[in-house]
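What you see is the complex with one protein chain gone and the rest in place.
The block that comes next holds chain A.
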Amino acid sequence: MKPAAFRYHAPRTEEEALAILAAVAPEDGRILAGGQSLMPTMAFRMARPAHLVDINGVAAFGLLAAEGGVLRIGPCVRHAMLGAPLVGGPLGALLGTVRRHIAHLPIRTRGTFCGSLAHADPASEWCLVSATLGAEMVLRSVGGTRRVAAAEFFQGIMTTALAADEMLVEARLPLLAEGTRSGFYEFSRRPGDFAQAMAIATFTLDGGVMSAPRLGLGGVEDRPCRLPAAEAMLDGQPPSAALFAAVAAAALPGLVPMTDDPHRLRLAETAIIRALSRAAGLPE
């Protein structure tokens, strides 16, 4: 239960961090952000990186700003910072609701948004938020910068588009338009545990009908996904319990769950219905 020995690097600037990462990546050198996933893995000796590049001392990585229609999130922004009072508007409201489902307070004070995306646990709430809202990831190495859409970034269980020498230097979440409604529902066995199924729904209500609907599902497949066919069924319709039930039922046959546990699909169905009902303000 003690981590294996490694060499510790504490860069002060992004340039320094990327240069060290480029040098140590071939020897399984890794970034240490919040450490809330990496350290348990090291304690179990499932990971034995020879080098850790601790990015917590890079001041610029605390970037958290709403600019140009997106929320820009730097690599050292902690879970606890996403939502009120630091992030306002409809996006801040959604993030604040989701945040409460991620681990526990003493983990949320250290764990980072970008670390969650890089870790890419299929049950990660921030990965689901990014996939549903269509986040853009900014990946950088000494060789240059790439911008990758969420749909291409998540590639499977703990697998992303990141190369070993690349750092996720920023995640960009589209801001939600004023008046956007959102709903989140997660089923987990205990508060703070990883989700067995969770869903996010966002839309605006114009003249009693839904427009610009987005619906995302996490914890069921090997990566979080948007459900475009379900979104098409919602678009232009008035919200109702019957419609939400039909949308959820139609989404199930297309899913490829990670387990053969038959409850998983039922949980997915329930999560979709409840997320939509919460967004619409209908009883669940």
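As a working rule, a residue touches a chain if its C-beta (ideal position, glycine included) is under 8 Å from a C-beta of that chain, and two chains touch if they have at least 3 such contacts; residues count from 1.
We adopt the following convention: contacts and distances are computed from a predicted model.
For the chain that does not appear here, its UniProt entry gives the protein name "(2Fe-2S)-binding protein", which is one of "(2Fe-2S)-binding protein", "L-lactate dehydrogenase complex protein LldG", "ABC transporter" or "4Fe-4S dicluster domain-containing protein".
Checked against the full complex, the candidates A:104, A:147 or A:266 give a single residue touching the omitted chain, namely A:104. Although one chain is hidden here, its contacts on chain A can still be listed: residues 1-8, 10, 32, 35-36, 39-40, 42-44, 50, 52, 54, 56, 100, 104-107, 109-110, 190-192.
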